[in-house]
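Heads up, one of the protein chains got dropped from this complex, but the rest are sitting where they should.
== subunit A ==
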Amino acid sequence: MAHEQHNYLNHQKGIWSWLTTLDHKRIGIMYFVAIMSFFFLGGVFALLVRAELFTPGKTLFSADVYNRMMTYHGAIMVFMVIVPGIPAIFGNFVLPIMIGAKDVAFPRLNLMSWYMLMIGAAITGSTLFLENVDTGWTFYTPYSSIKTGLGVIPMVLGVFIIGFSSILTGLNFIVTTHKLRAPGMTMNRIPLMVWALYSTAILQVLATPVLAITLLLLIAEKTLGVGIFDPQLGGDPVLFQHFFWFYSHPAVYIMILPAMGVISELVATYSRKVIFGYTAIAYSSLAIAGVSFLVWGHHMFVSGQSEFAGVLFSFITMLVGVPTAIKLFNWIATMYKGSIRLDAPMLFAIGFMFLFTIGGLTGVYLASTGMDVHFHDTYFVVAHFHYVMVGGTLMALMGALIYWFPKVTGKIYSDLAGRISWVFIFTGFNVTFFPQFILGNMGMPRRYYDYLPTFTELNQMSTFGSWLIGTGFLVGLYGVFYALLKGKEAGNNPFGGKTLEWTTTSPPPHENFEKTPVLTGGPYEYR
């Protein structure tokens, strides 16, 4: 190196400059560190839960400890890892660069969102040392409101604050996308990752307030005993489920839409082709966001809702398959006759398509009311949503990590480490969760501490798979440290990407571009 390059990493120095930074790129890195720590914690809980289920009856812990571990695994993974994951880390880092902006619209609010996630996580985490919290991540009433201990209050309060963080991030992204696009960057020229983040942001802003009021009502129920969810006082515990899923079903798409955005980028770059059906992929994100609000009732087919509601929710739920399939077929059409390079990120993208398809198709089983009565609250459901969320979001997260790593740090992530990590995660994932489909079909209920001896072999297979996944993520983590310490210099565009972030230096300067870019064409002009 002839001279020290001036970039956002050396723009200011010291820990304090990081904790008070208003730079979206630094905030993205802070999210990365925080969320990966949560991910590690949630992963440890997952391994412990699986270890406990290695044999029927007591293996390592009491039923009480098991219930708590299962609750923390779910709550941490959903509220602190998968929901904020891709938007907060990669959305923060690449969204402004991809549209040619210098920063997000509200940098202070952005920093505040990070602190809110930290405060919420601290409050939620503090319940580990308080009274038992064993409700599962859904906090279903009446168990949470009447039966179990007061630890639910700080737990729920923490999630409430995390929800605020999510709302503010979404709000920031919407205004950024509307107002800060570079000259020539029309809405039909923004990269598909931005379309995905934009649709996600709409969901975050419109769905999360309903979670907020649901959690507030639960707190009111617990402290004031208002009786809205208590049948003894005239209330209805099922109302909680309606409210909860009115948020939490759209939240499933808050988790998956950004992942789909990542896959669109990866498929275009590693196939060296113009993305097939740009408009269809872009608008299908909005379609998924829209439909997601009308499907919450499929969580409640056996709650005693009317048959008419069941049929209606069943139909609308299957409708989600349409825009999802549009995306999938467009990715495949993009790959068709492309110059595909099976680098690690592309392997993760293909893994995503494979696993997400299985998750999506089993979703159709669960959307059919008749079959859902059979599968409801069995391991089939557990397998289904892990295929969708883990197989979807975490695959995309790993792909995004390796793909944008050079842009973020200036160093190349070892492709070999990425591939080894992929082999472990991909095989481990199928070994863990495929047996659970069979277990569910055989009738093993979810959430339970104990099971019939008949289910032992499949459970042991599943537990063995969880170790493979754990190994895979550890290899991925090793890859991060290896690349930071010994990685090769990346150059500005190591993978031949065509979107705007590859036109600036790696790492980018403080204001993203030396000169504001002017767009004259679409985002994926390969050939």
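Criterion: a residue touches a chain if its C-beta (ideal position, glycine included) is under 8 Å from a C-beta of that chain, and two chains touch if they have at least 3 such contacts; residues count from 1.
Convention: contacts and distances are computed from a predicted model.
Novice: The chain that is not shown, which UniProt protein name from "Pyruvate dehydrogenase E1 component beta subunit", "Ion-translocating oxidoreductase complex subunit C", "Cytochrome c oxidase subunit 3 family protein" or "ABC transporter permease" does it carry?
Specialist: "Cytochrome c oxidase subunit 3 family protein"
Novice: Determine which one of A:L128, A:L216 or A:L484 touches the chain that has been left out.
Specialist: Going through A:L128, A:L216 or A:L484 one by one, A:L216 is the residue touching the chain not shown.
Novice: Check each of A:L47, A:L150 or A:L171 against the chain that is not shown and name the one that touches it.
Specialist: Looking across A:L47, A:L150 or A:L171, the contact with the absent chain belongs to A:L171.
Novice: Tell me which of A:L47, A:V65, A:V226 or A:V423 is the one touching the absent chain.
Specialist: Here the residue in touch with the unshown chain is A:V226.
Novice: Touching the absent chain in the whole complex: find that residue among A:G57, A:G234 or A:G304.
Specialist: Within the whole complex, the residue contacting the unshown chain is A:G234.
Novice: Which residues does subunit A use to touch the chain missing from this display?
Specialist: Interface residues of subunit A facing the absent chain: 22, 101-107, 109, 167, 171-172, 174-175, 178-180, 205-206, 208-210, 212-214, 216-217, 220-221, 224-228, 230, 233-236, 239, 243, 511.
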